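In what follows, a single structure is set out as structure tokens and then discussed.
Heads up, one of the protein chains got dropped from this complex, but the rest are sitting where they should.
Chain nomenclature is as follows: A and B, assigned in order of appearance, with residue numbering initiated at 1 for each chain independently.
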Amino acid sequence: MAERAGAAERAAPAARGPHRVAPIMGTVISIDVRDPGIPESVVDAMLARLEEIEARFSTYRPGSEISRIARGELAEAAASAEVQFVLGMCDDLHRTTNGWFDARGHRTDGRLDPSGLVKGWAVEEAALLLDEAGARNYSCNCGGDVIARGEPEPGRPWRVGIRHPDRADAVARVLAVRDLAVATSGAYERGEHIRDPRTGKAPTGLLSVTVVGPSLTWADVYATTAFAMGEAGPAWVATHSGYGALAITTDQRLAWTPPVEPLLA
Amino acid sequence: MQRASRPARVPLPRLWPVRASDIVALLVANGALIVAMWIRHGGADHLTSPAAILTAAGQITALLGTYLALIQLVLMSRSPWLDQVFGMDRLAWAHRWLGFATVWLIAGHAVLTTVGWSLGDGRSVLDEATNLLGTYPFVLMSAAGLACFLAVAVTSVRAARRRLSYETWFGIHLYAYLGIALGFAHQLVVGTDFIGDPVARLYWISLFVMTAAMILVFRFGQPIATTLRHQTRIGSVVTEAPGVVSVYVTGRDLDRLAARSGQYFNLRILNRDGWWRAHPFSLSAAPNGRSLRFTVKDLGDWTARIQALAPGTRVALEGPYGTLTGARRTRQRVLLVAGGIGITPLRALMESLPARPGDLTLIYRASNESEVVFREELDALAAYRGASVHYLVGRRGSREMPGNPLDVAGLRALVPDVRDRDVYLCGPFRLMESVRASLKALAVPASQVHLERFAY
Partner (left out) sequence: MPKRGAVALALTTLALVLLFAFKTPDVAPIAAGRNTALVQPAASSAPAATPKPATVPVSEARPAANPSAAPVATAAPAAGTALANGMDTGSVVQTRFGPVQVQVTIAGGKITDVTALQLPNDRQRSAEISQIAEPMLRSEALTAQSAQIDLISGATYTSDAYAQSLQSALDQAAHG
């Protein structure tokens, strides 16, 4: 097991904000607020917001709006404003990524599934509540999607480890980030669920892609898309201003684009 | 009238150690190299979409089409090696068929590339064509080159050729040179195989350079050198028979001009009317070192111009060409079969082919008496050389000649030992084919039968 994290300071609870770990959306979210004076109720509100999003968007809940739309019971035009907004974003992305991002056709059963977008967007929505409460230094990690705002301690950046593809308890590289989102897409957790929409098969050449950038929504989408693209993925991410990619290839190499360079710790 | 006399020694044209299989192997290997180059550059990779397949097809048709076009030029370059191995008549026949294949490939390249790119870009074909022509360097030029090829192809179809005068057809045909030249630039600048690979580029350029060199040397250089060296001029013009004219060409050092009996030259009359076109003239007498005698038959109004030629007119010689020579000899005994004006090269062979008395037989087939030329010379030669001459004059199906005198029975009767002879054939197409069939039926090996077509 790796070294214990440096945030093992046992500071008095009042000197730090809330630290919460909670199951949500089939995974676990870790919320770590470093600003003192942020009440626990903000974190409660975050979790409630995430729950609300899950209720609307989860493909695992038959009663969710997305499931109902997929079954044809609910017309998209009659769905909530939020769902329409997200689906519209998915369609835009489908066009601008030349089909690589595909919420409507990527599943083997052909069902509507915007979770590639919703995953990161949900966390960003929740983090907004922290911003509105005045927090400036916090991190959220929901299932591997990270928002790292400010600094964990004055004078040093958040150190985000990229999970090693082979071992759950090891790290391949560490990125030092401030005010950035980090999203990783890979096949090692859930198996080959990500498909190249052109061939219908799992992409080869990459074990994982990590995308770093200002917005978790986009970082998440870019990571998923870049992973599906395979070896051309990182270069494609680099064409988007402000975003960098770090990829772990099947031949056991790490490759990254120039924006990532200054972040390597 | 030329008397039968022992010809002076003139040098014989050099025989090259080249065979047909060598040349074919070289051309095929080069073609394979081009395909391999295309594959190595990734041309056959990623053929996963219609756009990719069409684009790849567009590339390979471009490469092979251009290669064929260069071969076309080489076929007509008057290279002595090709003439020796195949004969100009077969080269011209190949040129005709390859020509259509070439134009199909190049036109196909234009269509496949445009459609393939339009699919790949998501544009309409018209937009893509405009894009290609307007923004890619030298592509508009190559489109003009394609137009030249199409003009040449369309006018070379038999139906069109019949309607066009030779001058018009020939003039349009020259645009093939222009077509090849116009297409060259875009190949190097836009061609996927050549942009990134300097070796491939060098190879491609060298193909063009070699083709150009062959044309320059054999089609232009050699005739110019021969003409300048020997200062050839019209000596005199003699009418042998109605519509049959002999032209004596004189000059300097003609005893150094290499030529064989049985060969022909392309003559280009260097006056205002005739300089732009060369006509084939057969040697009708063995070269004697002092003059060259050519005999031609009326093939158009230009014969009248020949008859009106003033002695001393300068004439350019291209050649000698032709494979109907003693170089093909395999047997001691020889049969010469002439039809109509085909007598001309055979008359020269009769004079100079080495043969003992009794080895040489000539069969001369003509429709009527006025068609028979050189009768006195032939008789004198026959007497001098101990050769037999058979004149078969008359129309087939007439009272005098109810059947075909040169069918199997007729030939066997005339020449019982034909199977042991080399047979030299020259005459109208139908006659030659008929005699060839009879010879085959008589089990004369094909290696002993030598013929040259005049019209092709």
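The rule we apply is simple: contacts are C-beta pairs under 8 Å (C-beta built on N, C-alpha and C of every residue); 3 or more make two chains touch, one makes a residue touch a chain.
Keep in mind it's a predicted model, so treat the numbers as computed, not measured.
A.B. asks: Pick out which of A:Met46, A:Ile66, A:Leu112 or A:Leu180 touches the chain that's been left out of the picture.
C.D. replies: A:Leu180
A.B. asks: Which residue from A:Ala70, A:Val83 or A:Val160 sits in contact with the chain not drawn here?
C.D. replies: Candidates A:Ala70, A:Val83 or A:Val160; residue touching the omitted chain: A:Val160.
A.B. asks: For chain B, which residues reach the chain that was dropped from this view?
C.D. replies: Contact residues on chain B toward the absent chain are 41-42, 46, 48-49, 51-52, 55, 117, 120-122, 134-137, 139-141, 144, 167-168, 171, 175, 178, 182, 190, 192-193, 195-197, 275-276.
A.B. asks: Which residue numbers on chain A touch the omitted chain?
C.D. replies: Contacting residues on chain A, toward the hidden partner: 1-8, 10, 19, 21, 23, 26-28, 30, 32, 85, 89, 92-93, 96-98, 100, 119, 121, 124-125, 128, 131-132, 139, 141, 143-146, 148-149, 152, 158-165, 167-175, 179-190, 198, 208, 210, 213-215, 217-218, 229, 232-236, 238-243, 247-249, 252-258, 261, 265.
Here is the rule we use: only the chains that are shown with their structure count from here on.
A.B. asks: Roughly how far is chain A from chain B, centre to centre by C-alpha average, rounded to an integer in Å?
C.D. replies: That gives a centre separation of 76 Å.
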